[in-house]
Structure formats: C-alpha cells, structure tokens
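Let me begin by handing over the structure; questions about it come next.
Shown here: the complex without one of its protein chains, the others still in place.
Note that the chains are named A, B and C in the order they appear, and that numbering of residues resets to 1 at the start of each chain.
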Amino acid sequence: MKKLINDPLKVADELLDGLVEAYDGDCKKVGVRSIVKTEIPSNKVSLLIGGGAGHEPIYHGLVGTNLADGAACGDIFAAPPPDIVLEATEAVNTGNGVLYLYGNYAGDVMNFDIGAELSSDDGIDVKTVLITDDVCSAPHESKDNRRGIAGLVIIVKIAGAASQTADNLEELERIAKMAVLHTRSVGVSMSPGSIPATGKPTFDIDEELIGLGMGIHGEPGVSEIPMTTADDLTPKMLDLIFEDFENDSDIECLSEGDEILLLVNSLGATTMMECLICLRRAKMYLKDKGVVVYDTIVGPFVTCQEMSGISFSITKLNDELKQYWDLPCESVCYTKL
Amino acid sequence: MKKLINDPLKVADELLDGLVEAYDGDCKKVGVRSIVKTEIPSNKVSLLIGGGAGHEPIYHGLVGTNLADGAACGDIFAAPPPDIVLEATEAVNTGNGVLYLYGNYAGDVMNFDIGAELSSDDGIDVKTVLITDDVCSAPHESKDNRRGIAGLVIIVKIAGAASQTADNLEELERIAKMAVLHTRSVGVSMSPGSIPATGKPTFDIDEELIGLGMGIHGEPGVSEIPMTTADDLTPKMLDLIFEDFENDSDIECLSEGDEILLLVNSLGATTMMECLICLRRAKMYLKDKGVVVYDTIVGPFVTCQEMSGISFSITKLNDELKQYWDLPCESVCYTKL
Amino acid sequence: MGKESLDAKEAVEMMKHVASVIIESEPILTDADRNLGDGDHGLGMERGMNAVINKLAESEAHEVSDVFKMTGMAMMSSMGGASGALFGTLFRNGGKALEGEEKFDSKGLHSFLESANDGVKSRGGAVPGDKTMIDALEPASIRAGEVSELPLCESIKIVALSANEGKNNSKEMVATMGRAKTLGEKSVGHPDAGACSVAIIIQAMSDFINT
Partner (left out) sequence: MGKESLDAKEAVEMMKHVASVIIESEPILTDADRNLGDGDHGLGMERGMNAVINKLAESEAHEVSDVFKMTGMAMMSSMGGASGALFGTLFRNGGKALEGEEKFDSKGLHSFLESANDGVKSRGGAVPGDKTMIDALEPASIRAGEVSELPLCESIKIVALSANEGKNNSKEMVATMGRAKTLGEKSVGHPDAGACSVAIIIQAMSDFINT
C-alpha cells in the first residue's frame, strides 16, 4: 500500500490542515483539532458534527454553507476526545445552543457526552441527536442502537439547512430527529481498508464473498454472501431498506407515489463506474415500486481508506424535509445548487 | 479485483444509463452513447465534450448547469466513434455552432475529427479546442502535443460558463483556448488501474517507485522516482508547473500576487485523506511563492479505475477567466455554488 | 525487593513503566481489536501512553491521586475513541478515590480499582459478561478487596492474575457492547482488546512494584 502521507501518526492533523486550506478562508482551524466556519451569524442555533478521521471527505468536510457550523475531529477511526468537543462547542456557540449530530458509535457517544458535560459546565446549552441509519446493525425494535453510516450526509445536509432558520435548539433537534427517522441505509463491503499507522487491514474477507450489511469500519453485517453482480446485489440491498420501513411502526412504509432521496455511496475503492452501474439498477427497482426519486446523490462521501464497498441510503421525504433539502449548500464533501 | 458490475463488456453502456439516472431528468441519453441536457436554450452556442469511459465522474459527468451541453461517450479508455460524436453534435446543436472540447489523445482527435466532418456535411458549424494541460507529456515548445488530464475539469467549467453568454462560436473558442493556455497540470501514479473486461492492470510499476508525470491511463511520464512522502513529492510536482509557466513565452510566468485556481485530483485509489495532506503542503509552497489561491478544488474527478496517484492543476486567472469561474454550476462531477 | 507502598514520585515511575509496556504491546492490542473491532485500540493506547509520559514529565504530582488523575486526563485528552473516554475515566475515577492519601498501598489499590470500575461501568453502561474491559477490571477490583491486608507487592501480584484470568474468560463471551457487538457468536474465541489492556496495565504495575 503506497500512500502519499508523511508521518503516519500525524495524518489526522495534517489532513485537517489540508481541509482548512480547501475552504480558502471560509473555515478555520480551532484548538487542537476542530474546524469551524469563519463566520457564524450571531442569532443562529449551531450545528456541531464530528467523529473519527480516515473517512474523508466526511465528517469535517460537511462543515460549510448551510451545512454544519463546525466539526470536532478525532484521530484515525477514533472519536474526538472531550477537550476537542469542548473547543469546537465553544467556537460554534452563539449563545443559542448547540446541537451535536454524529454517528452512533460507543466511542463517539462517550466522548461527546463528556464534551457536553464540560460545555454545560461552561453554560452552553447542548442537545444530542445520534445518527442511526444502518439498518443492518440492529433490528428495528432497537433501532436506537444502530450505527451511523452514509445516510449522515443527507441528515447533516437537512439539519444544516434547518439550523439556518430554527428558532431554538429544540426546533433543530426535532428536525434532525425527523431526518434520522426518515433515513435508512444498507451497505456492503468486498475488501478492507487499512489503518495508515500500521498498514494493517481492518478486517479479512474471503476473495469470493461480500459482507452484506457491513459497517464503514468493516464492522460485521448480517451475513457474508457470494460475490455477485451489480444487478443481483442491488435489489437485495434495497429490499432490506424497504422491509425496514415496513416493519418499523414509527414511520409509514415506502409506498407508491412517495418521494425519496437516494444516495449511492462508495466506501473508497469502489469506482464511480460501479456506483453508477448499481444506481442504474436501483432506479429500475424504485420505478417498479412506484417510488419517486426527488434527488439522487452519488459518489465517495463516506469512505474508509481503500476499503471497497457501496451503500444505498433512502430518505422518505415529507414537505418539511423537502424544503430543507432544497436549500443550496456548499462544502468540500457535498455541494448542491 | 472484486468489481460490482454485470457484463464486463457492457460497463460503458450501463454506467451511462446510471449517469443519466443520477441527473434526475436534467439530462437524457441520446442515440447509442451520448448524454445531453434536457433543455438547451435555443440561442446558445453549444459545448460538446467527450472521451473514453472508465474515468468517472468525467467526462460525461461534466454535462450540467453552466457546464457542457452534452458528451459523446466511448467505451472503456476508447474515444467515442464518429457516429456517436455526430449524434451528440446533432442533439446539442441549436444552429449557433458547436465547440468540441476534449483531451488531446490520438484516438479522440481522429474520431472527433471524423465526427466534425460528418457534422459539417449536415450543415453544423463545428470548431475544436484540444485540452493539453499535462506538462510532462511534451516539452513546452510542442505543447500542442500534450495530453489532457485533470485540468480539464477547470477548463470545461470555464468554457461551460462562457458558453452561456458567448455571442458566437469563435468567442467560445477564444475563451476555451485561453483556459487551456492558462491551465497546467502534473500527475504521478503509484499503481495501475485495470480494464474491467480483462481484469489486467494497464501498466506495471515497482513497489518502491512513483511514476512522475504519468498520464491518466498510465502513460509514461518523465521519470520513475523512489516512493516518497507527500511533503517531498508535492514541491517537486509544483516546481514542474512553475517551470513550465516560466519557460513558455506564450504566457507570463506565475509571480507574486498572481491569482490561481488549484485543483488536487485523485486518480481513484488515492484517498481524500492523502489529497488533503498533499494540498496542505501545496498551499505552503504557494504561500512561499506569494501566489494567491482564489479557489481550491479537491477530489476524485478524473480517475482511472483503481489506479492510485494524484495530480495538481493550476490555472493562472485573469479577469475574464475569473468571471467565468465565479458562475455557479452543477453536475454529477463538479458543483459550485 | 517488593514494595509495600509507593509515594507520589514512585507512582510516577510506575506509570512511566506501565506506559512503556503498553507502548511495546501495541501490536498485540492492535491484533486483538482487529479481531473484534476496528483495529485501532493499540494505536489509541500508544497515543494515550505517550501523552501520559509527557504529562508526567511536565507537571509535578504532589499526591499519588494526582499521578493517576493526570494519567487519566492525559489519556482522555489524547486518545479519543471508546477507550480514551473509558481508560481516562478509569484512571481519573481511580485517582479521585485516593485523594488525601500520602501512599499507594494495598488498601489504596482496592479503592483505586473499585472506583475505577464504577466509573467505567457508569460511563460505558457495560456489565460483567458483555466482553469489555470490565471483564478484567471487575474481578481485579473484587480480588483487591479480598487481599487488601497483604503487602502491596503481594496483593498486586494476585490482582494482576485475576485481571489476566478475567481477560482470558472474555474469550468465551459474546460481545454486546462497542464495535464488536454486531459480531454476536462470532466474537467468541478472541479476548476483548480493552480487557487485554487492563490485564497488561495491572501486570506492569505488579512488575514495577516487585523490582
């Protein structure tokens, strides 16, 4: 694995410096390892995201115009320590409260929670919404235990838009929760990424198998299935999302005429070519179901180094979510006119 | 190499179908293998791009709002045949002429030229501008022989903006040529991509070497150098671009206070993390030179399957180019607010 | 000769020794986390322990409790991840239980581990049997209570054995917490990475105290 890096132990710091540079002044680095918008309107409810590094262009790449106000960045695959959460919280806070919105991983929850405790010691009002879109990581009865995967791009986009106009922290929390409830993802992986500092792959998988439901660090999914074609795999994955909407009584199932957002995400090594071929089949599937795709997003947004794999995320839209989706946004990770 | 495809001989067709789907109605497929905007204003000078497939999200992903009006798409790494160029030309033509803008490869030139001959038999006014930004592919004295690499993203963006307001084909040609003259790139590769139909790598390279100046199909560059760090390689690559501006009497050299666009492109397998780390070093270099980065673009835009490598492209801005750069644009490949 | 207690200065030396042993053990911990998690536990602990070494070199510890609290702070601030919060909590909570004590002795060892264990349990919500660091920490804490009348150099040896046994027992458990939880039955057969760290830390303390 030839990687264009310097000191393997400094990649998280150096990539953050590079990310700040990519913003050409729209964002700045704060403290040890946070990135924050240069200008945050003083009357705004703030949106803070974050998580481990190594998944570029998320998480820190989702800071931007009508997106997150800041991100607390950890080391490779490691949640940011509480001090970093605190420094980011202080930097984005305008006095109107800060919503923490991040993927549901034990490490992130503990560190952000400690960060929230420290922040409230400082008098900052913090609420937390966990991203839990990975339907393969827990059954729907315990959907709050699910991991956050690529659906976070849509969820952060919607919350970012909502944070522009939300009157208070509770209102932003409500919309972020709605975006989470309405967004479900299923991923697969064919081969692992590696940790830059050790060069070791994060998991092993047979040459003939696909990990169905695998997480974005290679966490095991529901099963290993034989390697197959794009056209065979795509409906299998979408079935899992449709079934999940069907089984979950907290939300109506996906039915004819429903409008959705469709995100096809590459985990890194899977080419845009493959994503597009899978997208083609996904659209056939959705047309069959009579579901209307309001907007399609495709690309490598949530990656894990050179890990190969793909995920589909579907957001069931309602008028409110759609209105927030429609707002243009700009960032290194995702830009929409 | 586990790839999520179906019939390896149909990848170019299927990915195009997927790409059309990604546009959610803003673009449509035309003829055998072209993609064209659904609505083209009737008074517009048209911009047609194109080239071989397998480099997604370019070329066909650069069709869109304030970008190209259409693209003629070839098979994997193969220029589109003349019939496809013709069908795309007819579809984008509004009667005000069509500019062909594509990378300078023998196959593309021959096929687009035959396409232009067929088009002018049909009474369509066609002009051609070749993209030749790869400084390592020929010395500056014969810069018209150079290959087109990642700088094409900037060049097509600028020409797309100019095509919205250009009074006639000659005017659009003038601006596209200016964008080409002002844009220079240098690439490297560490490992090859493969052709989906054969699974064979497109070239071989030593585990300890980097191909300096390699093209986006793995065409040889200026030399093979030992694998090194991001911070060591980046200045070496930028030096080549600066020297080229210096040596070429057709354009003034890059000097203090000049404004530039900086594009860091991944060839596919090189992670966004690595791109950002290299970007960090590039910005230091540019600050040292006193050159002002007006806008930074970073990501996998011009890829070659799972090939690893990176390129830097620099566009020396002037008022006219800057004005076109500033126009928002939207497409699957590149979107700017 | 084995020590019966440590003062603040000795506790600093002990934690430096612990840190160096953990740093050496990075590959073992990395492998353990590769089997069940995302493979970064070794690096995280290495990062944390390097921060501990720096912190202990920079600032002076007046009490033994400070040594452990500084260790916890350094780990929590530098590591991130689940284990940053948890090992940070372990040492901070453990250290708090020693506030006001001049020496670190067998009774102190028990207070330290009991409070550390409570802290980690309430921070992470895991209980024994969930295949986490708790499965090494809790038996060690209980055993420390049973042997708190022995001299430190003796009790720590016994406690280290318990932690190690707990780590070994974690092999047979099914993961229900952290990244490993989705493995279910497949998690059986490998020890938990965090439990490995706990066992190595206590063993390193014992080795230092006994030389």
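The rule we apply is simple: a residue touches a chain if its C-beta (ideal position, glycine included) is under 8 Å from a C-beta of that chain, and two chains touch if they have at least 3 such contacts.
All of these numbers come straight from a predicted model, not from anything done at the bench.
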Contacts of the hidden chain among displayed chains: B
Contact residue for the chain not shown (choose from B:18, B:64, B:80 or B:187): B:80
Contacting the left-out chain in the complete assembly, out of B:18, B:64, B:97 or B:221: B:221
Option from B:18, B:52 or B:309 whose C-beta touches the chain left out: B:52
Those residues of chain B which, in the complete complex, touch the missing chain: 9, 52, 74-84, 105-107, 110-111, 114, 136-138, 195, 197-198, 200-203, 215, 217-221
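Following the convention adopted for this analysis, only the chains that are shown with their structure count from here on.
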Chain pair bearing the highest count of C-beta contacts: A-B
Where chain A and chain B are represented by their mean Cα positions, the distance between them in whole Å: 29
Euclidean distance of C-alpha centroids - chain A vs chain C, Å: 33
Chain B and chain C, separation of their C-alpha mean positions in angstrom: 54
